[in-house]
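Removed from the display is one protein chain of the complex; every other protein chain stays in position.
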Amino acid sequence: MFETLILMLDATMRVSTPLIFAALAGLFSERAGIVDIGLEGKILGSAFAAAAAASVFGSAWIGLCFGIVASICLAMIHGFACITHRGDHIVSGVAINTIVAGLTVTLSMYWFGMGGQTPALVGDARFLDITFPFADAIASVPVIGPIYSNLLSGHNILVYLAFAMVPVTYWVIYKTRFGLRLRAVGENPHAVDTAGISVAFIRYRALIICGILCGLAGAYLSTAHNAGFLKDMSAGKGYMALAALIFGKWRPVPVLLACLLFGFLDAVAVRMQGVEIPGIGQVPVQAIEVLPYVLTVLLLAGFIGKAIGPKAIGRPYVKERA
Amino acid sequence: MPYAIELRDISKRFGAVQANKDICLQVPAGTIHGIIGENGAGKSTLMSIIYGFYEADTGHIEVDGKRVDIRSSQDAINAGIGMVHQHFMLVENFSVLENVILGAEGGAVLKNGIGAARLELQRLAHEYSLDIDVDAIVEELPVGLQQRVEILKALYRGARILILDEPTGVLTPQEADHLFRILKALKEQGVTVLLITHKLREIMASTDNVSVMRQGEMVAHRETVNTSTEDLAELMVGKKVRLTVHKDDAQPSDVLLSAKNLSQFDSQGVKRLKNVSLELRAGEILGIAGVSGNGQSELLNVLSGITPMDEGEIHFAGQVINAKAPKNAAQMRDLKMAHVPEDRHKMGLVTGFEAYEAAVLGYHNSPVYNGKILMNRKAMLDECNERMAAWDVRPPNPHLKTANFSGGNQQKIVIAREVEQNPEVLLIGQPTRGVDIGAIENIHEQIVKLRDSGKAILLVSVELDEIMALSDRIIVMFDGAVVGELDAKDADERTLGLMMANAFNEEEGVSA
Amino acid sequence: MKAVFLASVTALAISSSLAQAASEPAVVYDQAGKFDKSFNEGVYNGVKKYTAETGIQVREFEPKNEAQVEQGLRRLAKRGYSPIVTVGFNMTSAVEKVAKDFPEINFTIIDGVIDLPNVQSVVFKEHEGSFLVGALAAMASKTNTVSFVGGMDIPLIRKFACGYEQGVKYQSPNATVYQNMTGSTGAAFNDPTKGSELAKSQFSKGSDVVFAAAGGTGIGVYQAAKDEGKLAIGVDSNQNHVQPGTMLTSMVKRVDEAAFKTYADSAAGTWKPGLVVLGLAEDGVDWALDDNNANLITADMKAKMEDIRAKIISGDIKVHDYMSDNTCNY
Partner (left out) sequence: MSQAKVPAWVNVALIPLLNILLAFLVSGLVILAIGENPIEAAGYLIYGAFGYDEGIGYTLYYATNLIFTGLAVSVAFKGGLFNIGGEGQAYIGGLGVGLICLSLDHTMPLYVIAPLAVIGAAVFGAAWGYIPAYLQARRGSHIVITTIMFNFIASSLMVYLIVNWLKEDGRMAPNSRTFEENAWLPYLHELFSPLGINIGDSPLNLSFIWALLCCVFVWGLVWHTRWGYQLRTLGTNPTAARYAGIDTAKVTIWAMLISGGLAGFVGLNEIMGVNHNLLLNFTAGYGFAGIAVALMGRNNPIGIILAAILFGALYQGGAELAFELPTITPEIVVVIQGLVILFSGALEHMFKDRIEGFFIRRAVA
């Protein structure tokens, strides 16, 4: 039982990683007042760019850079539409998701001609797992052994980075000048503007950070968790991250917990397919898969707590005319 | 001696509208300078230019005799200019401290800045008697204190020139008095104050000099001691103001509507309306006086059925309406209650609609405008044409989008809609807000005419002059409750002002 | 610009009417595409081989959604392409419809059964091949624990699983076999992330050889095996080259042969409609041994495999077909 739990948690860490990156990305964006349902598109775009670059240059790090750049570009389109041209955030997000879904396949067909995939990545073109010192040595020690060598050790660097990003995000959001301004801009952009700070500049910077984090999420998918890009490989992770963001009420630590919960449910669901549980029979996997969305809806409807987002979210900032 | 701030030939145009034209202004250091003008005279635009919100098309600004380029609020702050906006620029769920340091954090990491800010705020509080709990969350503070946070924000940034845009609109007269004492203290410390208002009394009471704006132009400068309310009023509107309305004495008869102990809570559970009782008789105008935000809007909304009451009941047209048996706005209209809302843009009109569509808003279910399944467009258009002619709406084009009419004509469309339904009771809020002088007279006459035809009218206005001129009876509201009632003949500004601050008996007891 | 445009439109109209006259072979892959490293790629290899040997181009079409399957088939049929090889049971209903409407065009469907006078249905005895690789897995396993990752949870995939399990148990009766299916929709054939997760969880339970019958999902399974130093078994095509050193073998389903044979027979005039069942005896399924996995297969293992293979063909070993009764009781 304990073994199984460790294995499930181990899988949870791997599955949650892109969710954590993307949900933190959404946190930066939405705390600055920009609704971002384009997380999905940015993840997918980055996954493609990272895999393509990694396969061409043979380096996962170069892939990561390309992934981040691609994701930032998409974030800037979102910014251009929502910040500069006061466009509807939702529409812009839908547009980005749609464009990326089409473009990644079109481009990968052209470059690699493999039905919308990139070539499989080998060796340095992928982020490989890191084994902690003495992991093998103490693997057999009860309790601590499995926790250390199975759960904590043996992930790739992006997994650790994702978890490290949570305290970093917390610090940036609550303890720095940028964070103060970012939160203020999401609550009352007029206050920020009259304080002599450019609302647009803060929002653009928030979106750049959002782009970087989505870039990490996408690169993780294609160059760390998997070994190559696949059509539609983000498979709704952006939306699930959005759900986690809401579920975590736009705060870094609860958001992390929400991501872990959703990741855990996913890890459970994967292993439940077609499995007969003695006495119960088959548990429909779909029921587990759907839980994150159902929970988020229940939360939004106020049946379990209340999710109150940043006040100025989704509203374009226009200087009022006298 | 150089002026603290000098404006030279400032002009600003928004599309076809000339908001400011060749504005010149000289403000000596350490004085309080008033700027008055009607709504839309261009005061706020001018202040926004000084504060870097807009860039002037032509002209320039000098501070302490030196020309400064103000392209952003940051430039204004650097030039020592601070501004207290009409609508506070505060982040409501931040603490006072966070609000104050926003934009002047003193380093990339907050920790150091916060410590320094704490000390500086203590000093400011001491020096100008601006006491405040720096760790309080802003949205939990009363309005007067929120304004104080705004002033502290400006001073913390080292402002030597402080602009206040309509600072007393949301304050009780007593809170306002306190504000002016603070301004005097600031002045003594050498701060220059620019006070924008359309309230002549404030200008006369507190300023050293006053400038008058009209239709985007600066039309006069006066030393306050050498001018008078009448003089300024005339300069402001350009002709003699007629503040009285010709009307005969009221002939009140039956009680048409009575409200008993009405209470209502907002979404946060705060009681906005507190046990309000009133009676409204046929053939009278009942005025509701009060500083804006003291429950008048809630009262109108509850009476008209827009929001349900939480406690109390209304007797109207033989019906008892209470929390258990509420009636919505449509049902109240069916009982012949009409309502001209306080804000026609937010409520009274759908600006994207063509005039003939907006002219049936609220009455769209009436059989007059409907066939069996579809609406009867012809009937709507015919009626709209008739009314536009009768009420002199210009241009008389029922297909024009309502957004494209001027404020006065929009208001005429709304009032015509409500009055022409021949209601028994008319609720009317801020009937002349943003309406030009000519239309004001017209609207006032129509209200009196309706009264004389035996209808009951409940008038809500923040303009004391309007209340006093139109009402037969006046009720004063403060903090959601009725704090006094008097006959219009016995009302004067001082009495009403004290009642509005709920300080009638204790003079200045409750001022913040 | 306008002129160029009009010219190209006219040219198009002409070229497409010309195409009507041709009678060339064609292939319609399923939505996983011809580079799935598995089933479709197998067919693609057959197509390549045919083109290489005869110089005749085969018209290829990769539909991207359900509607395009039928539309693409119809378009090919209308232009006179024949025979048309279609890949996968997902196309059954579309092929059925179009084949009815174009009785003069010949169709071959791989992995599906359609009873029409102009359709050849090719199905495989996957259970036999799976039995073989199951036995090999049991031989190679050091932990006496092996596992299976299926794609979509359907009878066909259960057939693989069941055959595999029988093979394992034949070789090593007390061995443990873990089984997981990836999902219950077509997406389960194209989800390497889940594949790798499933494989990893099987590895942590002790499995050291995994057989993936999961299309594109298998890529993730093989990757996981490589990352963790375990062995994996490929499916459909010879996938030994995907992760050399990790791939123990591949359960080869000669879809390439099926496609090649359709074209070749058709050219020779010997193509016949009806059901074609290909098993070990017909070389329709087999295990793959090449340079990529030669190091992993000892002479002893090879000998045992040849023995089992012969016994299945001779009928000494009866391999239960899951799809015959939808159970895996053997």
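Think of it as A, B and C in the order they're written, each chain with its own count starting at 1.
Note that in this section a residue touches a chain if its C-beta (ideal position, glycine included) is under 8 Å from a C-beta of that chain, and two chains touch if they have at least 3 such contacts.
No experiment lies behind these values; they were computed from the predicted model shown.
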item: Which displayed chains the unshown chain touches; value: A, B, C
item: Residue of B:Val109, B:Ala233 or B:Ala329 in touch with the missing chain, whole complex considered; value: B:Ala329
item: Omitted-chain contact residue, chosen from B:Ile49, B:Val63, B:Val212 or B:Met347; value: B:Met347
item: Absent-chain interface as seen on subunit B, which is shown; value: 15-16, 304-307, 328-333, 339, 341, 346-353, 357, 361-362, 364-365, 370, 373-375, 377, 400-401, 403-404
item: On subunit A, residues whose C-beta touches the chain left out of the figure; value: 37, 77, 80-82, 85-88, 90-92, 94-103, 105-107, 109-110, 113, 116, 236, 239, 242-243, 246, 284, 286-287, 289-290, 293-294, 296-297, 300-303
item: Hidden partner interface residues of subunit C, rising order; value: 1, 4-5, 8-9, 11-13, 16, 60-62, 64-68, 70-72, 74-75, 89-90, 92-93, 101, 112, 152-156, 184-186, 323, 326
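Definition applied: only the chains that are shown with their structure count from here on.
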item: Chain nearest the overall Cα centroid; value: A
item: Distance from subunit C to subunit A - Cα centre to Cα centre, in angstrom; value: 35
item: Euclidean distance of C-alpha centroids - subunit B vs subunit C, Å; value: 76
item: Between subunit B and subunit A, distance of the C-alpha-averaged centres to the nearest whole Å; value: 46
item: Subunit B - residues contacting subunit A, complex; value: 14, 19, 42-45, 48, 51-54, 72-78, 83, 85, 87, 89-94, 98-99, 101-105, 107-111, 113, 153
item: Contact set on subunit A toward subunit B in their complex; value: 175-181, 183-184, 187-188, 190-198, 311, 319, 321-322
item: Residue ranges of subunit A in contact with subunit C within the complex; value: 3, 7, 10-11, 14-15, 113-117, 120, 128-129, 150, 221, 225-228, 230-231, 233, 235, 267, 270-271, 273-275, 285-286
